[in-house]
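For this depiction, one protein chain was excluded, whereas all remaining protein chains were kept in their positions.
On to chain A.
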């Protein structure tokens, strides 16, 4: 083992990984039903499916996080018991998770050494650095070994996660949506380099993905899951995007067409003038951002996560003090107080709604009333709450916004992600006089139908004359919805263009900070 780490150039061929008739039940719920998949050595295999289709359950069974209810995992044609990720590693299988699993306060070298299952109790750093340098020289990506993880960009962190598996000598890599935090250019670079390794026969890759573009460009084979069952399998060269979408979604679902109405005499609703804000650690996050959002317009802000979007939205939502600069709403200075929000009818759909826009232990009805509980009819004389009115209003909203909840008294923290987002959406979009909407990653982690619903709601608001500021890490979403698009990079708005004439290549370059 040590010898192979010392000399990673002696690359062995990847083993064959096969799953036969795997079933996994959680109580009465069947997450996976008789699923089979085969990853042939030296192939790039895509695993497609909607949220909840069972993709993660399948790979977690392979990795030993879950014990399958029935079925077999075969490595090199022999049935194996994999009880933990350590066992999986023993068979040469390694997984790259959707979230980063490196320790932020440690350097790249410390993370790599720590990830090894056989690392010695006492570490001789001089010798380790020699070995790590040799490993880096022969690996597809290079990262400075002495940099702390916290200082790496998202793309570099993702590369490190993959490097970690190569360093562990994993020959079958399982990647869980590896490009969700990367710009299109970074994604192409990472996948392209992996593709080369696969083509040379050093690796097999099983990649969970949503992105048809990446599947078409980089993978050989595709297996599709739907509702825990095998929905299709095939070679990418024989399939079209439509075929795969059909397998993924079952009956053909068309995205609700986007219709945009031009709103008469737009006026400026939100205006930022040289807005600056700091991160938690006191370093600047937003550097002198200036922009205007007009009524009946969606202004998109694109950028890779961690470039100041979060802090910008927090300042607008009143969650973070600004460092300097002005925010004007309807031409008057705006401090994000509750009184001003009510007067100017400013509403927010923040990211992570359970953390930023809900009180998880309070009921759906109470959460839906957070904006209006102190106004009639929900309160009498401004202080005595009418619980029956709060419930009645919530019941109406649950109907209109089709929130799936056992009752309006259920704590909102018990709902699924999509229904939490619908609850917030119901609260924020139900006002008839809404004037300004600030949305941040409103569809993050939601499935196709929820995304479609939220998009149509945002567009409907825009067509009613609402000014919308949409901050998103999903470039496709921004290109679909926004009228004008900005790019934020390292806290600065570095690019502005009407969406219709925006050049996607330039957008990608600006997002990557070039």
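Note that in this section a residue touches a chain if its C-beta (ideal position, glycine included) is under 8 Å from a C-beta of that chain, and two chains touch if they have at least 3 such contacts; residues count from 1.
What we mean here is this: contacts and distances are computed from a predicted model.
For the chain of the complex excluded from view, the name given in UniProt is "ABC transporter permease" [choices: "NADH-quinone oxidoreductase subunit J", "ABC transporter permease", "Tryptophan synthase alpha chain" or "Allophanate hydrolase"].
Contact with the chain not shown here comes from a single listed residue; of A:120, A:192, A:250 or A:331, that residue is A:120.
When the full complex is taken into account, the listed residue touching the unshown chain is A:282, out of A:27, A:282, A:382 or A:406.
From the options A:43, A:102 or A:441, the residue with contact to the unseen chain in the full assembly is A:102.
Although one chain is not drawn, its touching partners on chain A can still be listed: residues 84-86, 97, 99-106, 110, 113-115, 119-125, 278-282, 321.
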